[in-house]
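My questions will all concern the structure given below.
Every protein chain but one is kept in place in this view of the complex.
Let's look at chain A:
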Amino acid sequence: MNKESFSPSLDSQNLSASASGVANNKSYAVKYLCANCSSKVVLIRGDPVRCKECGHRVLYKERANYTVQFSAR
């Protein structure tokens, strides 16, 4: 066990690993970027991880289309 890593106490509600709420298990297509040729790869759950253009097998998730605020510290 790494002593340096932090793990705060979990609240009693969170003790079970699962989150509350209703699961949404529809498959969505998600865009990824190929690490080799930077082309966009659209994958649906269960698809093999492979770039359609060059066959490279490392993909990165595209940056989310959200505005993210940072505190200027």
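What we mean here is this: contacts are C-beta pairs under 8 Å (C-beta built on N, C-alpha and C of every residue); 3 or more make two chains touch, one makes a residue touch a chain; residues count from 1.
Simple rule for what comes next: contacts and distances are computed from a predicted model.
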item: Complex member absent from the view - protein name from UniProt, among "DNA-directed RNA polymerase subunit beta", "Cenp-O kinetochore centromere component", "DNA repair protein RAD51 homolog 4" or "Multifunctional methyltransferase subunit TRM112-like protein"; value: "DNA-directed RNA polymerase subunit beta"
item: Touching residues on chain A - with respect to the absent chain; value: 1-11, 14, 17-26, 28, 30, 32, 34-39, 43, 45, 48-49, 51, 53-64, 66, 68, 73
